[in-house]
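Can you read through this structure? Questions will come right after.
The complex appears here without one of its protein chains, the remainder shown in place.
The chains carry the letters A, B and C, assigned in the order they are written, with residues numbered from 1 in each.
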Amino acid sequence: MSETKTTEGWEPKIVAIVCNWCTYAGADLAGISRIQYPPNVRIVRVPCTGRINPFYVVKALQEGADGVLVSGCHPGECHYITGNLHARRKFAMLKNFLSYIGLEEDRTIFTWVSASEGERFAQVIKGVTEKVRALGPANKLVKKIA
Amino acid sequence: MQNPYIPMPVEVIKIITEVDTKDIKTFRLAFLNKEDEERFKYTPGQFAELSIYGKGESPIGIASSPTQPGYIEFTVQKAGVVTSALHAMEEGAKMGVRGPLGNSWPIEYLEGKNIVIVGGGFAFTTLRSLLNYMIYEENRKRFGKITVVYGARSPGLLIYKDELEAWGKRDDVNLHVTVDKGDETWKGKEGFVPAVCEEVAPSSENAVTVICGPPVMIRFTLPVFFNLGFSKENIITSLEMRMKCGIGKCGRCNVGNKYVCKDGPVFSLAELDQLTKEY
Amino acid sequence: MEKRSIKKETLTGIIKKIAGEMRVFAPVKEEDGVFFRVLGEGVEPQINYANTKNAPKNIFFPRTEKMMKYTRTDKGMEFVENGEEAKDAVLFGARPCDARSFVLLDRLFDQEKYKDPYYVDKREKTVILTIACVHPPYSTCFCTSVGGSPTSEEGSDVMLTDVGDSYLVEFLTPKGEKLLKYFGDTQADADAEAKKKEIAEKAASEIASHVPAKEIKTFLDENFEHPFWDTIHQKCLACGTCTFLCPTCHCFDISDEVKGPDGVRIRNWDSCMFPMFTMETSGHNPRPSQKERWRQRTMHKFKYYVDMFNAISCVGCGRCVMYCPVNIDIRKIVTDISKL
Partner (left out) sequence: MENIEKKLREEAKLLLAEKRVDVIIGYEKGTLPFTATPCFITDPENAEKLVWNACCVQNLAKFVHDVISQHKESQKRVKPEDRKKKVVGVVGRGCATRSIVLHLQEKQYDRGDVVIIGVPCTGYIDGKKLAVQIGGEEVLEGSVEGDQVKVKTASGEKSITLKDVLADNCLTCRFNNPIISDIMIGENAPPMDPDHEYDEVGAFENLSTEERWAYFTKEMGKCIRCYACRQVCPSCYCKVCFVEQSQPRWVGIGADETDTQVFQLMRLFHMVGRCVDCGSCSAVCPMGVDLRKFLKKLDKDGFDLFGNRAGSSMDDPPPLSTYKENDKQDFIFDP
């Protein structure tokens, strides 16, 4: 960790794209239970991880997110039966591919959090924030204008 | 070097919702810089690029008349990115206008002649500009008899309702408003524009007809005017094309050896005959 | 007209010297091709090359260009400023066909009523140094068929001709003479000029492709509808390779981009080969298939441009012939039309 890029006053911006039925409810539970977690995530709620176009992840990165988290129901618990299983394939490919073209592996993170896992949600956010913080501000694929 | 791509800043001073479906609105714009208003000297039939920063530009016919100083008006249907953004605007919003662009209705040619205006749907905008220009007190005597046939699909889709009423009361404008299908409150004509034109049967004697409307209306109206004896030189219409630059550079509105934005959009039928059928 | 003679080996040095003082665009070797690029320090300008892959039009008319900037305020987006103004520059190493393309583009971009300020500004501030083709670079070259020649001076401010052991440097315009000081004091002798004349004739005679480009206008005038158009497009991929590499294609699109509080209006190359080019918001497309698009491209180059600006909008560089992925050969199209 000799060359970790940290900018003065910089806080990681993380976009969390989560499914409505499990992870979003999990986040709710974390809130209701007053479990503390870092304020670095912006949550985008979608019906199901199966609905997430991989472009969402790339677009978030291009618009300046330092990290993107995608989280849905655990396998077997999808509200739409198999949406997350389809998503799992997509994200396995996407994560490998983004890493292959030279993006830092920890910029994109995938996980499962169920509706009852408020604690796990907080742990995930903590973990993701730490990982992204260690990477420093995103500078690849980030759109600049003017 | 004057940069023809830079819009002039304007403020939306009034928004009028024209139709029941709320997807056609008239925007009244006032220039923020006085000198821009001077620069923007237009003739009925011309258009301008309405510019919403961050969304882009959209070419729209000017609906107001140069005889109405202090503002310009555009009647816009909500369709694409820019027009949707425009429809989301509120009075007081700032935007840009670039123009006036294109040629215009041939005012000089129309002078001293009887004029038949035929409009359908919301394509009536630049015809309204022309009509208001002609009936302006100082201009009225320059033109002969004025007949107007204007149609929309339903009463709720007629635009400029207040003006229609005012024009109807004038004895120097022969106005016929029709709808494809009326409703319980509608007391006017029912029927398609071509049929009404046939019924009204304006004389072709020293007359010019100016037509603007959906392609299908134009297609069925033209034979009516041929039968009435109008020559191709005396049937004038305005073309629509996808445009970007508005000044004959970007190439997309190129039809034959003309650029619709620069050499048009107004063409007589005689001129259109010379043009390749690619519009 | 000033004429100088320089030793061949001094040319690179001269160009580098100019590049030290102003922006120089020059052919530069990049991987498997030669491209016009801004000549950076330590980079060798190519002198003995056939022709560049990209046409130099991108210097005056870049693939993407800022037209204006705006910014978000409390009252919505507000205009901030125009795009950047051009600086004095030199375009070195254009081939006569490419130099000629600017004369054709001028007719569109530099009109009396509407000047395109972005193009005109850069064009006016750039001196064009052309290297005459002593031999036609490619067998696909057909400049002589469309009004040019391997030694055509049209569009050039300075022309360099390899006359054996030296370059004959001809300063053709006052703009070109601004560069006089870089080219020494050796006046060109009559010998060099005679040599050049010889070269011009020889080079023109070596052009292998002959295309009846001027003869097809009458056919095009009358045959907007013709079965010929029904098949030429079949294999076209509807990509923009031909139009993007063409030195005279100039169609563009204008679009807005925003990020955070900043926005720009930019223009980008567009292509009549793209289905979306003429697609209207309503869904109506006046040129609904590749057939109409190919007819447009052919007509625009060999008829409409002639009608409008009295010149064929093609300089015969052969790039579209060489790089079309499916080998749609404009030479063949023109020749086939001439036989109809």
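Keep in mind that, in the parts below, contacts are C-beta pairs under 8 Å (C-beta built on N, C-alpha and C of every residue); 3 or more make two chains touch, one makes a residue touch a chain.
Quantities reported herein were computed from a predicted structural model and do not represent experimental measurements.
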Need the list of shown chains touched by the one chain that isn't shown. A, B, C
Quick one: which of C:A89, C:V127, C:I266 or C:V306 touches the chain that's been left out? C:I266
Which residue among C:K8, C:R23 or C:K53 touches the omitted chain? C:K53
Just to verify: which one of A:S33, A:N96 or A:S116 makes contact with the chain not shown? A:N96
Could you tell which one of C:G33, C:G164, C:P212 or C:G260 touches the chain left off the display? C:G33
Residue list for chain B contacting the dropped chain reads 80-81, 84
Please identify, in ascending order, the residues of chain A that touch the omitted chain? 54-55, 58-59, 62, 75-76, 82, 85-86, 88-97, 99-105, 109-112, 120, 123-124, 126-128, 140-145
If the hidden chain were put back, which residues of chain C would touch it? 31-33, 50, 53-54, 63-66, 137-140, 231, 234-235, 237-241, 244-245, 253, 255, 257, 264, 266-269, 271, 274, 276, 289, 321-323, 325-329, 331-332
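In this section, only the chains that are shown with their structure count from here on.
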With chain centres taken as the means of their Cα atoms, state the distance from chain A to chain C in Å. 48
What's the distance between the Cα centroids of chain B and chain C, rounded to whole Å? 39
Need the CA-centroid distance for the pair chain A / chain B, whole Å please. 52
Going by residue number, chain B touches two or more other chains at none
Each of the following residues of chain A touches two or more other chains, namely none
Per the contact definition, I'd like the list of chain C residues that touch chain A in the complex. 66, 69, 257-260, 262-264
Can you name the residues of chain B that touch chain C in the complex? 1-7, 9, 52-57, 79-80, 83, 92-96, 240-242, 244-245, 247-252, 254-257, 262, 276-279
Of all residues in chain C, which touch chain B in the complex? 67-68, 70, 72, 75-79, 82, 108-109, 111, 114-118, 120-121, 224, 250-256, 258, 263, 265, 267, 270, 272, 277-282, 286-287, 292, 296, 299-300, 303-304, 307-308
